[in-house]
Each structure stands twice: as C-alpha cells, then as structure tokens.
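For chain A:
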Amino acid sequence: MNVLGLVNYWAFIFLMMVGFYILISQGNLIKKIVGLSVFQTSVFILYISMGKIRGGTAPILMEGDPVYSNPLPHVLILTAIVVGVATTALGLSLVVRIHEAYGTVEEDEIHDLDVAEAE
Partner candidate 1 sequence: MSPEVIAAVAVGLPLVSAFAILALGKWPNVRDAVGIGTAGVLFTLVLRLVGPIKDGLRPEYPILEVLPGVSLGLKVEPLGLLFALVASFLWIVTALYAVGYMRGHHEKNQTRFFAFFAIAISAAMGVAFSANLFTLFAFYEMITLCTFPLVTHHGTPEAKKAGRVYLGILLTTSIGFQLLAIIWTWQLAGTLDFREGGILAGTASNGVLSVLLILFVFGAGKAAVMPFHRWLPAAMVAPTPVSALLHAVAVVKVGVFTILKVSVYVFGLDLLGTLASATWLAWVAATTIILGSLVAFTKDNLKARLAYSTISQLSYIVLGALLANEWGIIGGGMHIAMHAFGKITLFFAAGAVLVAAHEKDISRMGGLGRTMPITFGAFFIGSLSIIGLPPAGGAWSKWFLGMGTLEAGQIGLLVVLMVSSLLSLVYLLEVPVRAFFSAPPEDAHRGEGIHEAPRLMLIAMTVTALATLGLFLNPGPFYELMRLVVN
Partner candidate 2 sequence: MLAVTALALLKLRNLFAVAMLAGIYSLLSAGLFTALDAVDVAFTEAAVGAGISTILVLGTLALVGHEQKKSTRSSVIPLLVVLVTGSILVYGTFDMPPYGDPGNPAHHHVAPHYLEESAHEIGIPNVVTSVLASYRGYDTMGETTVIFTAMVGVLLLMGGVRKRATSEMASGPASGPSDQELDGEPHQQPDGEEDPDGG
Partner candidate 3 sequence: MARIVGLWFILFAVWLLLSGHWDSALLVGFGLGSCTLTVYIASRMDVADHEGVPIYWIGRFLLYLPWLLKEILVANINVAKVILSPKLPISPIMVVFRSTQKSDLGRVLYANSITLTPGTITTGVEGDQLEIHALTRKDVDGREEDEMDRRVSIVEGAS
C-alpha cells in the first residue's frame, strides 16, 4: 500500500547495486575504486533520502516556522563522504604502486604474474 513511498528507495538501491556490481565484477583496479565510490555515493543518497521530509527545507534555521528535513543523516553522510574520499585516495595510491611493481592494473594479469613468480 505504501509501495509508492518506497519506489525512491528502490531506485537508490538499484544504483547501489550497479556500483556494487562494478566493484566486484571488474578486474581493473581503478575501475573497482570508481565502482566503490559509486556504491558509496548511492548509499549516501539512500541515507539522505531517509532524512528527507516532504515539504521540508534545508536544516538551516530561518524565520518563520518551516519544517526542516532531518539534519542528522546529513551530518553522518558528510563524515561518510570524507571517509570515502580518504579511502579513494589511499586505494589509488595503492593502484599506482601496484602498477609500478607489476606493470599492470588488471587483476587477472597480476594474478598470473604472482603465480608465475611462485613457480
């Protein structure tokens, strides 16, 4: 009965899953990182949409008596975005180092190289 109210969530879930799919299916290390950030961004959207109140406005106090959207998810997501960029930066620096060490950023090739070295 409240399906209409949930469609939004489903859309965001779909986005999340696309990001997640990129993350786990791709063999390219950079693309994985991009997938990760898409995944995370979509989760953030989901969060923010949970905090939205119909007819609400941004939680910056002003005159009058408007309805404000829930500020708490915003705060959480701000933190999460920062965490996300930190992860991205670290991940990319690892990718650069991996490229220097292996000459490739494809997971399969790296695997082959490791196997070759082990033998």
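Keep in mind that, in the parts below, a contact is a pair of C-beta atoms (placed from the backbone, for glycine too) under 8 Å apart; a residue touches a chain by one contact, two chains touch by 3 or more; residues count from 1.
A quick word on the picks: all candidates are chains of the complex that A comes from, given by their letters.
Bear in mind the structure is a predicted one, so any value in this text is a computation, not a measurement.
Among the candidates 1, 2 or 3, the one in contact with chain A in this complex is 2.
Within the complex formed with candidate 2, the residues of chain A that make contact are 2, 4-11, 13-22, 24-28, 30-31, 33-35, 37-38, 41-42, 44-45, 48-62, 67-79, 81-90, 92-97, 99-106, 108-109.
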